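The structure follows.
Complex shown without one protein chain; remaining protein chains in place.
Order as written gives the chain letters A, B, C, D and E; numbering starts at 1 within each chain.
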Amino acid sequence: MDDQLKKLEKSIGEVPQVMHKWADSDPELKKAVAEMDSIVWEDGRLSRQTKKIIAICVAAALRDRHAVRAQAAGADKLGVEFEDVAEALRVTFLLAGMPAYVYGRTAIEDLMKR
Amino acid sequence: MDDQLKKLEKSIGEVPQVMHKWADSDPELKKAVAEMDSIVWEDGRLSRQTKKIIAICVAAALRDRHAVRAQAAGADKLGVEFEDVAEALRVTFLLAGMPAYVYGRTAIEDLMKR
Amino acid sequence: MDDQLKKLEKSIGEVPQVMHKWADSDPELKKAVAEMDSIVWEDGRLSRQTKKIIAICVAAALRDRHAVRAQAAGADKLGVEFEDVAEALRVTFLLAGMPAYVYGRTAIEDLMKR
Amino acid sequence: MDDQLKKLEKSIGEVPQVMHKWADSDPELKKAVAEMDSIVWEDGRLSRQTKKIIAICVAAALRDRHAVRAQAAGADKLGVEFEDVAEALRVTFLLAGMPAYVYGRTAIEDLMKR
Amino acid sequence: MDDQLKKLEKSIGEVPQVMHKWADSDPELKKAVAEMDSIVWEDGRLSRQTKKIIAICVAAALRDRHAVRAQAAGADKLGVEFEDVAEALRVTFLLAGMPAYVYGRTAIEDLMKR
Partner (left out) sequence: MDDQLKKLEKSIGEVPQVMHKWADSDPELKKAVAEMDSIVWEDGRLSRQTKKIIAICVAAALRDRHAVRAQAAGADKLGVEFEDVAEALRVTFLLAGMPAYVYGRTAIEDLMKR
């Protein structure tokens, strides 16, 4: 794992498998994505924990099974708590419908500690 | 404005016009929505401010012009700061694409104080 | 208006402006769309009225402002009643979120008689 | 199964597994969802059968594999007929594209009697 | 396989399983879809290869796992090259977000020769 990915892992808890793969197969894209990632996730006005919660809510709203699970997978390592995400996902329920909530809830029940 | 809507206004900053309209034309639905709203927005583990930021990010990710503006419209009154939402919307950029970010950014530039 | 479009107007209440335009500018596409339309909307096991209600619910769920208004515009002529669509849109609320419902509700309030 | 869920099962044919789970883990949300559900699905101007068909069409249009299967799973018990849903899904085809239709068609072929 | 499907296979590389099934179970729909397909895919100003690339990018942007795989499955047979699709999918990344890109990238890594 190169330095860029190591730094990213610290920010998001777990670097998705695809990023490791792209490090070999498409280094130009991997570099661009890692830079974008660092701007998105780096410490700022909001904590990395809050950004992780937002990411899970957005991925669930998009009914994106892979993204929601990729985000949920790293949440524990960042110290995000299950109950906080569960509460946040109610916003997804209201704005994107009950099934969108189920995408998120199922992912955190499968991948986060309670 | 009845008590349920008054309470809601305190939680979300500004009750959407449609809710006022439905209070007359479809009281049963208005009641159900207001109840759901109160479960979503009420004080809990996350602050109302954080939930508002999540709502703007989700609405932008869905490319929903009306929802993103309805959410942004009440943000100032809750004390949500422009720069916090701007930072949060980067998560929307990564997960839903640059144009989704533009939906959110444009709404907060139009409707929030800087 | 050619025969194909006349028949379509009978099925859906109002032929969208684009179809008239394409009749000149892209007759091949217009023909294909009109054929597809006739398979979709023709009398069958479900009435045209029920199909129109489904179309409004689907267009609202997709947050598609143009489609939902195009569908709502022809609903009165087919004898679809406002209250039936309003009730059906609750399904859209549950499955696609409150703002999706607002897309549909606003369209029928603007374009249908009560 | 408590009374609220029993009543819901009568309306929608089959209560999704998640609802049973939430009855224990998040009773507040379960109660809110069940109330919303009862407003959506209860007998009204449209029959429960028609609402079920609309729900399948909307879930398919959203390309929501879980929602379309959850809806299709209860359809037989309500007396909804395969051919009626198949015809209705043509609206989804027109408004949301051929692959959205495939989501719906596949679900009813797997889960409904013919 | 009837003549219409044979012709289609030549245009798109591989006819989806559902089309073969519908040839028996719903001949009217199969006919309409095949006609629409031939207008979409037939040789024109753009090559079939370019249209295939567009289809993969669109299906990925919609986060549609089935459509993106159905499109990728026929790409080799048409002579579409892996690297061309990989480059095109960057447009999907920008417009629909990183996870949408992952849908497309994963599909072509699984289903296309490199």
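In the analysis below, a residue touches a chain if its C-beta (ideal position, glycine included) is under 8 Å from a C-beta of that chain, and two chains touch if they have at least 3 such contacts.
Small disclaimer: the values here were computed from a predicted structure and weren't measured.
Participant: Any idea which chains on screen the missing one touches?
Facilitator: A, B, C, D, E
Participant: Since one chain isn't shown, list which residues of subunit E touch it in the complete complex.
Facilitator: Missing-chain contacts on subunit E: residues 36-37, 39-40, 44-46, 50-51, 53-55, 57-59, 61-62, 64, 67, 81, 83-84, 87-88, 90-96.
Participant: Footprint of the hidden chain on subunit D, which residues?
Facilitator: These residues of subunit D touch the chain that is not shown: 93-100.
Participant: Using the document's contact rule, name the residues of subunit C that touch the chain not shown here.
Facilitator: 16, 18, 26, 29, 33, 36, 59, 62-64, 66-67, 70
Keep in mind that, in the parts below, only the chains that are shown with their structure count from here on.
Participant: If you average the C-alpha positions per chain, which one ends up nearest the average over all of them?
Facilitator: Closest to the centre of all protein C-alpha atoms: chain D.
Participant: At what distance in angstrom does the C-alpha mean of subunit C lie from that of subunit B?
Facilitator: That gives a centre separation of 29 Å.
Participant: Spell out, as numbers or ranges, the residues of subunit B touching 2 or more other chains.
Facilitator: In subunit B, residues 29, 36, 39, 59, 62, 64, 67, 93-96 touch at least two other chains, as defined above.
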